[in-house]
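Missing here is one protein chain; the remaining ones are kept as they sit in the complex.
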Amino acid sequence: MSLRRKVWGIIEVAKPGDRGSRYFDIFILSLIFLNVLAVISSSVQFYLEQWEVFFDVFERFSVFVFSIEYLFRIWSCVEDPRFQEPVFGRFRFSMQIMPVIDLLAILPFYLPLFGFEDNRSLRVFRLLRLLRIAKGGRYFVSVRLIGNVVQSKKEELVLAFGMVLMLLIVSSSLLYVCENEVQPDVFSSIPATMWWAIATLTTVGYGDIYPITVMVKIMASITAVFGIGLFALPAGMLGAGFVEEIQKRRQMERSCPHCGKTIP
Amino acid sequence: MSLRRKVWGIIEVAKPGDRGSRYFDIFILSLIFLNVLAVISSSVQFYLEQWEVFFDVFERFSVFVFSIEYLFRIWSCVEDPRFQEPVFGRFRFSMQIMPVIDLLAILPFYLPLFGFEDNRSLRVFRLLRLLRIAKGGRYFVSVRLIGNVVQSKKEELVLAFGMVLMLLIVSSSLLYVCENEVQPDVFSSIPATMWWAIATLTTVGYGDIYPITVMVKIMASITAVFGIGLFALPAGMLGAGFVEEIQKRRQMERSCPHCGKTIP
Amino acid sequence: MSLRRKVWGIIEVAKPGDRGSRYFDIFILSLIFLNVLAVISSSVQFYLEQWEVFFDVFERFSVFVFSIEYLFRIWSCVEDPRFQEPVFGRFRFSMQIMPVIDLLAILPFYLPLFGFEDNRSLRVFRLLRLLRIAKGGRYFVSVRLIGNVVQSKKEELVLAFGMVLMLLIVSSSLLYVCENEVQPDVFSSIPATMWWAIATLTTVGYGDIYPITVMVKIMASITAVFGIGLFALPAGMLGAGFVEEIQKRRQMERSCPHCGKTIP
Partner (left out) sequence: MSLRRKVWGIIEVAKPGDRGSRYFDIFILSLIFLNVLAVISSSVQFYLEQWEVFFDVFERFSVFVFSIEYLFRIWSCVEDPRFQEPVFGRFRFSMQIMPVIDLLAILPFYLPLFGFEDNRSLRVFRLLRLLRIAKGGRYFVSVRLIGNVVQSKKEELVLAFGMVLMLLIVSSSLLYVCENEVQPDVFSSIPATMWWAIATLTTVGYGDIYPITVMVKIMASITAVFGIGLFALPAGMLGAGFVEEIQKRRQMERSCPHCGKTIP
């Protein structure tokens, strides 16, 4: 077996029994986890100042490892029958969703070398660093579930989201027209009223914006009593989809991985 | 085929395969969509000032198109066997729910020509312009679903809404009597307390009004723990009704549109 | 048929086909409905002052009718085989739940005649007037459903409410001990913290009281993510019970009232 094939086997998500690949996965996952912790804790001013040097060293180390991982992926991807051609295959591989995330997650570190260092791009960089969380998606079942769920509930989700949008527009427009004269600063426009409608119909209710006229309170109440059910539909469908997927997975786990027969 | 019959075929919601009618539907739907966008964005002071001329031109153009569409509908509706009589048929057609909406959605533009231009009617006009959203209901499945759902759950909805009303009156009256002396400005009357009850029992909880006496807090807590279930009933029934309708539609789609037999 | 039997037949909830009794029921129900409206609207200072005389006259008229209704009930109740004895039967009848409500709902009007007219009792009177809503319970299906639902879900409700109480005590005690030092005015005692716990775990979230320490926020978050499910149990059980009862009633309605056979 060539070195390239070995590297590809190690870098890919481990198959059951492949020890070397598994250790590598655990190493990368731990590094991703520590990166997430670093991103979260470095957002706290206190920790950022206290551990500035440590964060800097850890960032350099992470980017170094992720860069090597990325280069190895690009180099060895031709072992995958789908990307066999040396140049065009590698290019198509690098356009896949996960390799793009891999690249974007390390790019912010290299861009200053090419002169991008103004304030605006720094903010985008911080956003891109968050993509390191997405790198972990390769290894987790829950994340792969999301795709399945959205796929299996696509039609219902579109219908439900359509109704949510319509209810949102209608109720916001009505409330804006009726309440705008009394509270011109708060219900200043239909989009502003939409924020009220979303906070109300999801039952979050921050309390930063609410009607004060009696008639509008009655309108808002009726909207709330009946509309909450429609707004709960997309969330409820996703929730139900996940429960179904989890049960499917459970039943699959009960079937023998060798002969495919169900284990009672 | 007479011109009138052709116009009627084009104006009606397209049957599968009718290209000309379909293009017309897409044109009207796009115009409706742009009208909704215009209503929403023109409610923002900034955009209203910036794009004043554009909004004005677009409004004139929309009313022009919708007016022609309305006149063509009235003219060609006699092709529908239900409205065959030239005068009385057209009158009955124009009293149907959708044509009334069509008319009301363009009326505000013409009324100033007849001298209605005071401030009060202007507000009503803005409300009527919102009816252009309702025009879109002709083309969308989701909207037609609402009717089916309300129809199939009518009895349950009435019972559930009755219980919601009773719980609302009883809990508001109790809280008003007990809390009015301590917070006479906030719990100023039973209707004012109803606003509290709705915000609490739908779990929205704006926080603009809440009890502060210990005894009343206990009463409010018990009401909340048990009453939330009753308040969630109408919304939950509508939600469940939609899921059922969506599943019904899915099963219908699986049956062949030509022979009516189920496609497995 | 004696006069007393006729009166009893009219006063009782109408059996199908009994026209006179039905008109009487509708009259009493309308009066109850108007009383509820009067109680609600007379709580608004503006209407109270505007319509003072009207409210006063209407109150006198209502109490007059309800008193006569009550006396007729007591007089004719001996027609019911369960309350046959002239004295003891009538006494037992007047101790039933509905006649007691009938009496309490008119009592506040008569008490001043016997010298009870201080401020404190006036407040109790207002509470008792609310019982006129309960008088309506005789005629409504929804109200009778509540009893059935609570009965059929008794065991589950007790278990669920027990868990709610335990979760409430444990989470409030923990939060009180941890947050009291930082916000001694807000989290001033365990009962005060219970108000926070109820507002949070029912997801109402008024925002009048919330933790500010990081550790306590984490505790509160975990409590919320898992505890909301337990708090939703009693409400959810009541909701599910009502849906079941409504379905039961629907199936019953489908059976013929004469022969008892099911109508398909």
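By letter and in written order, the chains are A, B and C; residue numbering begins at 1 in each of them.
Here, contacts are C-beta pairs under 8 Å (C-beta built on N, C-alpha and C of every residue); 3 or more make two chains touch, one makes a residue touch a chain.
Since the model is a prediction, treat every value here as computed from it, not as a measurement.
Hidden chain, full complex: it touches shown chains A, B, C.
Of the candidate positions A:29, A:133 or A:218, contact with the hidden chain is made by A:133. Only one residue from C:5, C:82 or C:217 touches the chain missing from this view: C:217. Between the chain not shown and the residues A:11, A:78, A:103 or A:164, the one that touches is A:164. Among A:7, A:65, A:186 or A:246, only A:246 touches the chain left out of the display. Although one chain is not drawn, its touching partners on subunit A can still be listed: residues 36, 39-40, 43-45, 123, 126-127, 130, 133, 140-143, 145-146, 161, 164, 191, 194-195, 198-199, 202-208, 231-232, 234-239, 242-243, 246, 250. Where subunit C meets the chain that is not shown, the touching residues are 155-156, 159-160, 162-163, 166, 169-170, 173-174, 176-177, 181, 188-191, 199-200, 203-207, 210, 214, 217, 221, 224-230, 232-233, 236-237.
Against the chain not shown here, subunit B presents residues 203-207.
Everything below uses one rule, namely that only the chains that are shown with their structure count from here on.
Chain-level centrality, scored on Cα centres against the all-protein Cα centre, points to B. Looking for a copy of the A-B interface in A-C or B-C, one arrives at B-C, which has over half of the same contact pairs by residue number. Each chain gets one centre point, the mean of its Cα atoms, and the points for subunit B and subunit C are 34 Å apart. Each of the following residues of subunit B touches two or more other chains: 191, 199, 203-207, 232, 236-237.
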